[in-house]
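Structure incoming, see below.
Here the complex is missing one protein chain, while the rest keep their positions.
By letter and in written order, the chains are A, B and C; residue numbering begins at 1 in each of them.
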Amino acid sequence: MAENTNSNQADSFQKQKNKEEMQKQVISFVLMIVLTIIAFVVVATGVMDSMFAKFLILSLALVQVGFQLYYFMHMKDKDHDMPAAMMYGGIWAAILTLAALGVITWW
Amino acid sequence: MKGWMGKLRAFCLLGLTALVLSACGKENLTALDPKGYGADQSFNLIILSTVVMLFVLAVVMIVYTIVLIRYRKKKGREDYIPKQVEGNKTLETIWTIIPIILLLIIAVPTITATFDLADESAASDSLNVEVTGNQYWWHFNYEGQEVQTSQDLYIPVGEKVYLNMMSSDVIHSFWVPTIAGKMDVNPENENVMYIEAQDEGVYWGKCAEFCGPSHSLMDFKVVAVSQEEFDQWVDDMQNVDAEEEPADAVAQEGQSLFEENNCMSCHAIGSSPAQIGPNLTNFGDRSQLAGVEDLTKENLVDWIMDPEAIKPGNKMTGQYPDVSEDEASKIAEYLMQLQPSDVTPESADN
Amino acid sequence: MSIASAQKRGFGAVLWDYLTTVDHKKIAHLYLFGGGFFFLLGGLEAVAIRIQLIKPENDFVSAGFYNELLTMHGTTMIFLAAMPLLLGLMNAIMPLQIGARDVAFPFLNSLGFWLFLFGGLLLNCSWFLGGAPDAGWTAYAPLSVTSPGHGVDFYVMGLQIAGAGTLIGGINFLVTIVTMRAPGMTYMRMPLFSWTTFVTSVLILFAFPALTVGLFLLMFDRMFGSAFFDVGLGGNSIIWQHLFWIFGHPEVYILILPVFGIFSEIFATFSKKRLFGYTAMVFATILIAFFGFMVWAHHMFTVGLGPVANSIFALATMAIAVPTGIKIFNWLATMWGGNISIKTPMLWALGFIPTFTIGGMTGVMVATVVADYQYHDTYFVVAHFHYVIVGGTVFGIFAGLVYWWPKIFGRLLHEGMNKLTFWTFFIGFHLTFFIQHFLGLMGMPRRYWVFLEGQELDLGNLISTIGAFFMTFGVIVFLINAVYAAVKGEKVSADPWDGRTLEWITASPPVHYNFKQTPLVRGLDALWIEKTEGKGTPTPAEPLGDIHMPNSSFLPFMMSLGLFIAGFGFIYQVDYNWAYILLFGGMAVMLGSMLIRSVKDDHGYHIPKVELEREAD
């Protein structure tokens, strides 16, 4: 078992598919970096009014997280319906929690 | 809206008289015999929702009884296999829709009343009292009046009084069942609620948020008096001279003992705002001692000697040197004579 | 190993077996014993509470001790009695119902149990170490932060550990249901108890993290001087209330949904009818769970959140009455036209309908904000939640125990004693709690150590206490019954109630691999279908072959023990430096065990086909 060298290779068709997938992943990564840079630049330069800046950077974060979840973590794939369901459930509970703590703790 | 509610209430009352009468509770303590605006609002909803609920319960119980009588296993049919019914769209729709309608009947007046009781628009031209909850006593500061008092809250009858409530330690809750529902008293946010008593009298108040060992002993009173009496009371309270010496000698001794033992570092007499311990300006007029004991000299002596035995966990225990029974009795004499006004819980009760 | 050979083994061997077991059926036994033990403890605390309140200004217990009693009663009952008993029933039955040989993570399953047990023990150690927690089961800050002594610290550590166990259990059930259903067992063919197990686990998954965070904040404030709830440094105690109830309300549905499942099985079985409106029942369950997350602030109507928030939460709360009503009416419709036999499980189910309906009704009544200004924190609320928790969850646990006792232990309970338990408990229950509605409205707040003389609260409290004695009697009869069954109980066949679902095709109690061959499921009520349209038992979905089984392991016990020790370390490092030894030592035991687990491959073992053939039915 330990000396197992596993020379068996995935077939070439699969390899090609994996490669295409990987290219998409790299593109998402580049986009994520770009979004990050935009967010930092907006804040560092202070070009925007603070309400708008907050809105913008939050939206950028959401898009970025979408990339992570759907591409890097494959939530877009067909066989991920249960994981997706549980993530949506978690996100739903998360939104409620955030709304409560953010809005109705001080009055 | 009101008229409709009123009629409904009258109707429901008929049905529920037996129920309510049989278990009404103590006057001016129970929530079932409301004598204030807020308590009225709550009571209307209690009655309305009870009636709707009794209706639902009746439906459930009728079906239940029929089922149990008709479909119990019978002799000779032990092995009967009933038809395996999957469901019935119509029926299922019916028992989805009807509850929704019933709930709406409750929901609409609920929301109306909720907004009504949260209305702060009249606050600026009403009497405002700053309420502070403390382990285990209540402090009342009449805003803009230079009147401070503890444990007994005097209000004019038939007037909206706004309470601006904060806690100095843990969370408490201000509850006078017969006049109004409760409202929490938090340490970080001020809560505003208004109360309005419809009849003169002394109403029992209780702390309703778990606040420590003596939570069950953190009672207070709301003393509702006529507007004239109230003005009189405010006047009397404003004219208290904290330095004034009592008339008889024992009480005078009591006063100096009171000062020697540093009681004033926590308590206050007059309108100064010290709030570590209750304000004692009208102590002799109080309805009760420590919120729960009869206000007698003997009880007061016991309290001064060992407050822990009466209210476990209170903040007075251990704050002053031991006093002898004799000293305690002199201090008690002094305190019992702090009776600045003729307007008292007793006078309000009659 | 068959039961017979198990009985021949010595006590030590049996003990070791249970300490290391990863078999879901044995873990179920452990949960039932652990939960049962804590139920008695919580019950004892309840009886002490009731004795204190038997007359005005009683001094049976001191104020401080009363607060400890009521806190531990609530905490113990909810976290250490009701939930573990339900998890025990789920463990025992759900894998059988979906035709699985095991759960997805047998090792984690056992870890979940030991964490619960050690968490519960840690919490209860507080009794002997300077006093139990005394800030209520809700532990509202700042009272819980300022509470002197270590009581609340034990609350924090105990619940944290037990809560981790519950979370693990929840994930385990979820994955089991997703990946291990027998062929043909589609989601919409799952028995309702399995469905409610699934939905309950979802609730556990999303609700417990909020409690975890809340407990961490409380722990940091108490043990490490942070300022989350310290108003002086800008803290805010309302955060605790939100976090607690974001967990707390889903928690009450965690307590009720499984018993909805149990009753659904019982009504169908004892009416000899298919569950009416199965699809609606499933969706109602999901809806309740969904709404369950949007209503928590109904515990906070008097906090001062403002009329808008209060109205929204009131509406959401009332909405839950609709799916719950669907369930009640579907159960009635299941019985309608049936051939009802009233054995004890059915008796509990029949007792549940009116009781829970009343509890639900008072639930809707407390949801009407302005009326709740009166009800809140009074005995009306105490009455409400005991009607749903005792009249729902506890009745359901009793029903489930009586119903599945043959499957779990292979013996029948004595029917006469069963009935005696039911009637005394049922009557005692209503005596205790019905009157409390009125006590609340007559001005009796909850968590009151004493009520005063002359407030017309005496009679009600006396009746209430007498009721509690009836309940005690019922519980004691049940205990005797359990012992009686173990010693003299009648051994039973695989299917004593003429059941409808797959657990009844396994032996009573089931062999440790559950099914020799995984059954093929052809529809809802898989067994019933075979009884009425087939050969009487499902066709196997696979040829007889080797069965893969997990190995037993002592590591879950060690990991939990490590945390248990570390818990003391956390609590006492505030006062003593030596406590760091416990803290780091305990953590080392836990992490070391984790490391061993991850480094040592554990592929399990196989039961060879020949052996299975030998163990003929």
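Assume a residue touches a chain if its C-beta (ideal position, glycine included) is under 8 Å from a C-beta of that chain, and two chains touch if they have at least 3 such contacts.
Just so it is clear, contacts and distances are computed from a predicted model.
Between "Xylose transport system permease protein XylH", "Na+/H+ antiporter subunit D", "ABC transporter ATP-binding protein" or "Cytochrome (Ubi)quinol oxidase subunit III", which matches the UniProt record of the unshown chain?
Going by UniProt, the chain not displayed is called "Cytochrome (Ubi)quinol oxidase subunit III".
Let's see if you follow the contact definition: name the visible chains touching the chain that is missing.
Across the whole assembly, the hidden chain touches A, C.
If the hidden chain were put back, which of C:Leu123, C:Leu217 or C:Ala297 would touch it?
Answer from the full complex: C:Leu217 touches the omitted chain.
Please identify which residue in C:Gly234, C:Gly454 or C:Pro543 touches the non-displayed chain.
For the chain that is not drawn, the touching residue is C:Gly234.
Would you indicate which residue among C:Gly130, C:Gly225, C:Gly416 or C:Gly536 is in contact with the undisplayed chain?
C:Gly225
In the complete complex, which positions of chain C touch the hidden chain?
104-105, 167, 171-172, 174-175, 178-180, 205-210, 212-214, 216-217, 220-221, 224-228, 230, 232-236, 239, 242-243, 246, 595, 598-599, 601, 603, 606
What does the interface between chain A and the hidden chain look like in terms of residue numbers?
1-2, 4-6, 8-11, 14-15, 18, 21-22, 25-26, 29, 32-33, 36, 39-40, 43-44, 50, 53-54, 57-58, 60-61, 64-65, 68-69, 72-73, 79-80, 82-83, 86-87, 89-91, 93-95, 97-98, 100-102, 105-106
Throughout what follows, only the chains that are shown with their structure count from here on.
By the contact definition above, name the pair with the higher C-beta contact count: B-C or A-C.
B-C
Round to the nearest whole Å and give the separation of the Cα centres of chain A and chain B.
Each chain's C-alpha centroid was found; their separation is 53 Å.
Averaged over CA atoms, how far is the centre of chain A from the centre of chain C? Could you give it in whole Å?
Chain centroid spacing, chain A to chain C, equals 36 Å.
Using the touch definition from the top, which residues of chain C touch two or more other chains?
Residues 236, 238, 304, 306.
Multi-chain contacts in chain B: which residues touch at least two other chains?
Residue numbers touching two or more other chains: 188-189.
Quick check on the complex: what are the chain B residues that touch chain C?
Chain B residues touching chain C: 23-26, 29-32, 38-39, 41-43, 45-46, 49-50, 53, 56-57, 60-61, 63-64, 67-68, 71-73, 77, 80-88, 91-92, 95-96, 99-100, 103, 106-107, 110-111, 113-115, 117-118, 169-171, 173, 175, 177, 180-184, 186-189, 191, 204, 206-217, 219, 292, 312-313.
Write out the stretch or stretches of chain C touching chain B in their complex.
The contact residues of chain C facing chain B are 62-64, 67, 134-136, 140, 142-143, 146-147, 231, 235-238, 271-274, 276-280, 302-304, 306-307, 310-311, 314-315, 318-319, 321-322, 325-326, 328-330, 332-333, 335-342, 350, 353-354, 357-358, 361-362, 364-365, 368-374, 376-378, 438, 441-443, 445-452, 454-457, 460, 532.
How about chain A: which of its residues touch chain C in the complex?
On the chain A side, the touching residues are 82, 86, 89-90, 92-93, 96-97, 100-101, 104-107.
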